[in-house]
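Would you mind keeping the following structure in view while I ask a few things?
With one protein chain held back, the other chains of the complex are shown just where they sit.
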Amino acid sequence: MNNILLKTQDINKEFSSVPVLKNINIEIIRGEVLGIIGENGAGKSVLMKILSGIYTATSGRVIFEEKPVIIKDPLNAKHLGISLIPQEFNLIKELTVYDNIFLGSEIRKKNGFLNKKLMMTHTNELLRELGVEINPDEQIENLSTAQKQMVEICKAISVDAKLLIMDEPTTVLTQYEIKILFKLMQRLKKQGTTIIYISHKLKEVKAICDRVIVLRDGELICSEMIENISVLKMAQRMVGRELSQVFPKKQQPEDEVVFEAKGLTVPGVIENISFQIRKGEILGLAGLVGSGRSEVAETILGIRKHSVGKLYMHGKEITIKTPKDAVRNGISYLSEDRQGCGILTNFTVIQNTTLVSLDAYCNYFFGYVNKKKEEESTLKYKERFDIKTENLDTRLEYLSGGNQQKVSLAKSIDPGPIVLIADEPTRGVDVSAKQEIYSLINSLAKKGLSCIFISSEQEEIIGMCHRVIVMKDGKIMNTLADEKIKEEEIMFLATGVREGAKEV
Amino acid sequence: EKPLKIGYSMPAATAGYMARAIYWAKKGMADWQAKDKTIEFLYVNAENVTKQANDIEDLITKGIDALIVWPYDASVTSVIEIAYKAGIYVVVMDRGTSKVVYDVYLSNDDEGYTRKGSEWLAKQLNYKGDIVLIEGIPCPINTTRTETIKATIAQYPGMKILDSQPGEWRKDKALAIMENYLQKYTKIDAVYTADDDMMLGALQAYKESGREDIKYFLGGACDKNVIKMIMDGSEPLVQANVTYPPDQCATVVGVAVLGARGKVYEGFYQKKLPTRIILAAELVTKENAAAYYFPDEP
Amino acid sequence: MIKAVIARVKKFQYEKYAVFIALAVLFIISALLSPYFTRIQNLLNILRQVSYVGIIALGMTFVITSGGIDLSVGSLMAFIGAVGILTLNYLMGVFNNEYLAISGAILAALIMGILSGALNGFLITRGRIAPFIVTLGSMAIFRSLSLYMASAGEIRSVSGHYGEFGMNSIWFLPVPVLVMLIIAAILNTILNSTRYGRHLCAVGSNPLVALFSAINVNRIKFLSYVLCGFTVSVSAVLLTSRFNAVSTSNTGMGFELDAITAVIIGGTPFTGGRGAIWGTIVGVIILGIINNMLNMLGISPYLQGTVKGLVIIGAVYLQRQKS
Partner (left out) sequence: MIKAVIARVKKFQYEKYAVFIALAVLFIISALLSPYFTRIQNLLNILRQVSYVGIIALGMTFVITSGGIDLSVGSLMAFIGAVGILTLNYLMGVFNNEYLAISGAILAALIMGILSGALNGFLITRGRIAPFIVTLGSMAIFRSLSLYMASAGEIRSVSGHYGEFGMNSIWFLPVPVLVMLIIAAILNTILNSTRYGRHLCAVGSNPLVALFSAINVNRIKFLSYVLCGFTVSVSAVLLTSRFNAVSTSNTGMGFELDAITAVIIGGTPFTGGRGAIWGTIVGVIILGIINNMLNMLGISPYLQGTVKGLVIIGAVYLQRQKS
């Protein structure tokens, strides 16, 4: 038996005559963890979708287990033993957790009916392995974003795939969950599963992968054994140029308190959340999955009704019942759930960018939109973030995940907020764009913007924030400032466990 | 006298004619109630034949002594039969049943209605000329009417039916169809529509077109506005009409009351009311129009 | 934490049973308003009266769960009824056993139902045409074909026995009611306990995700229309047996709207992804009670629409979800 599981020969893919993949030849070796990296829009997801039957290649062949195969749909891929966790959410919100995990590969009793009990037991086992507490009978729509991601991972590992493709599985996970995931991947690897792992978190790639492949503009740049390539090198290969310092220098915030929350409580979700944020300050919110960080943001936005608590802007109390009130008071939100709450996939880049700030582009009398103005300001974002798109009238569904995220960020910055709540702002964004986003937030802060920065990447929190609030179970554990902001300390507060003290 | 509970089931008012029919049904019930306080009427109204079957079942459950039905069509026969077999005095009107499951059947004469009208029209045209028809919704009465006029006109070699399209008993549809006819046919001598609502629509289309070839418009069933035209002679294109009296709906109330009480009309020597009563279709012209003018009808 | 759980449980139950609560409220009001209402015979009447639309609404529940709609059911009912009775009359001449002829006719009707549903399903999945348009078109086509078969008149069966089984009762339940309940039980099991049911919800909720999960989206959708066609044919057989005839211009008129309304009253969202079979049954019963009460109370025919509209809106208002 050959040790090559899958081979692609001269794969080309065009979308309405625009090439996105050019002559891709890769070999995937049995039992390896293969990392695929590349800038946003490099073609990673498209290539994976071709391997799992969602798209068909314009030309080229796929050889699987030494036989040429035509993967015409996901069902076909499943029969071959190829399973994909897509970049975007892939769950049915009306169904329960266990239904979703076994969707398409349900376990049935001898009489043909669903074996719900067995599926639930399996689900419980999988979830326990991942170290999350989710009721298998819970409906997906009641889960938080990170919980959904965990379910998504369960779904992928529940099938006995020969080739498991994970397209950015860790974007909303914290290090804690990522560790568990990696343990799981090791186990699968031992069992003989081959894994393709796509991520923009290069350290993770370095940690878990055996080999890494770099794509740029739809072309294969190189393939290296992981020992032979450093994180910095990876980044250079991706971008094709030298990268400078990742995090900009922190500016000292002013003393003036801009925004304050006092005793916010949503029964059963968050409890007694109080904090202040100063002009030009970047305030981090750290915590594990389900610690309630996003809920704090949603409560400030008026999406969730708080039973107790008050909000102040420049010392004056404000009432916020809907996000409209929030925007009116100068608060802007970047959602972590890009497709669910952030962007409209059937709107164009321009329309998405100006959705919140549309007032600024309208004349007062009729609400007539000045399209020229819209286009001009969208163009600025496109250039600044390097948004890869044919033109600005492309609908967002045709953009890569990272580029959608950039549009989502542009959308929340465009109104010129006083307070920006950025929930996982760099989710799925490549290294160079990340830098751009950091420096943008930093420069806005310099101009007086206050930012609540929610992130699952410790590095980001440490590199960007002046102060960090650590949350656990909907409560504030502590606030760390300046040099006290350390990985170890955040982890301790978030989990309540010292590193190495206890294995989960 | 012993109290009487009478159920009355009709199709819903989906056309102008049915609105008038319901008006008379209610008038009949109100008049009898004023005369005789011991009679209780239960009136129900159905939008389709299945609902009518349900309505009749509900009436039976409420313990009626007599049932008046204007069937949606003959397919409700089997449900009427249940009432009939249960000993309820059944009066069926207009659209008939497929079996004799009634004590009395009272109806207008659909065939005569069209024959009288079309013969008048043929005569006015000197048995020569081209006619267009506008039908109602495809259904049994409509089929009877359409086939009758086709048969009548076929007797006269000088006459021809150019076209026949469904106007759904509606003024606006008939108007659109007439507009289309006027494009399609350069010469039309007369227009026959299956009832007056549609005739008024067709007439309007003709007037708007500014053409001057059509000599007669004939509808039927004595819409009050049409009768007024004939009475006043205000519309030379409309000179006649045929009765299809909706007041049959009031007449049946009396029939049911008498029948259920085992009585007959004064001066009627038979033991029982006649099983079939067919009302003649009368030609209405300027001379007799006043007798058929009921300004209170809807 | 416990509080949260209790709150969760409470909310869950309210949503799930809201339609039953609406039914109970309507039932109590009706019982208070009319002395005839609670008579066993009247209640059985209501059940039988709604069972014809009810059976169709069950198939419609599947179609709506899959994210589709079927406007053709009413016309299809007339069409299948006509085909069934014509076949019966023909077979009566061929076989000398009446029951054989009846069985043959019923079989023909069921096959016709399945084929017609398959036609809708085919155009929607293979033809990639919106369900609204396809079934609007086939609504017109089926009605027109049945009108054509009998020059818009009625078609009567020549069999004396065909009319029997549709009117029979088993123990005390009328046959159509029994059939409706049996189909509901089966479909409820399919929806909640089989792979097909799961896939149906997935397809209705998000066809793209379903596709990614290696589900044959077209097949799932196609089958839902076939099933709907089948339920229409069952209902058509029972209804034509009740009348021992079919009126090509009238039979099934407006059933599509009643069926869809019942499904939505029952708690199945118009946008699909979830289905409530027993909710649909409650939905048709609510519609039946409304009609029954309008008759029982003798409300002016002109104002019945107002009352009916208000009660339907009210019944759904009772079960609206918290935001």
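A, B and C label the chains in the order they appear, each numbered from 1.
One rule holds in what follows: a contact is a pair of C-beta atoms (placed from the backbone, for glycine too) under 8 Å apart; a residue touches a chain by one contact, two chains touch by 3 or more.
Bear in mind the structure is a predicted one, so any value in this text is a computation, not a measurement.
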Statement: Touch assignment to the omitted chain, from B:S107, B:T144, B:S164 or B:T251, lands on B:S164
- prompt: Of A:L358, A:L379 or A:L392, which sits in contact with the chain we cannot see?
  reply: A:L358
Subunit B, residues in touch with the chain not shown (by the definition above): 13-16, 18-20, 22-23, 135, 138, 163-166, 169-172, 176-177, 179-181, 183-184, 197, 201, 204, 208, 225, 297-298
Message: Contact with the hidden chain only, please: which subunit A residues?
response: 16-18, 301, 303, 322-324, 326-328, 333, 335, 340-347, 351, 355-356, 358-359, 362, 366-369, 371, 390, 411
Message: Across the whole complex, list the residues on subunit C that are touched by the chain not included here.
response: 123, 127-130, 132-134, 136-141, 143-145, 147-148, 151-152, 257, 260-261, 264-265, 269-271, 300, 302-306, 308-310, 312-313, 316-317, 320-321, 323
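In this text, only the chains that are shown with their structure count from here on.
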Query: In graph terms, with chains as vertices and touches as edges, which category applies: line, ring, star, complete, or other?
result: line
- request: List the centre-to-centre spacing of subunit A and subunit B in whole Å, with centres computed as mean CA coordinates.
  value: 72
Message: Quick check: what residues of subunit C touch more than one other chain, meaning two or more?
response: none
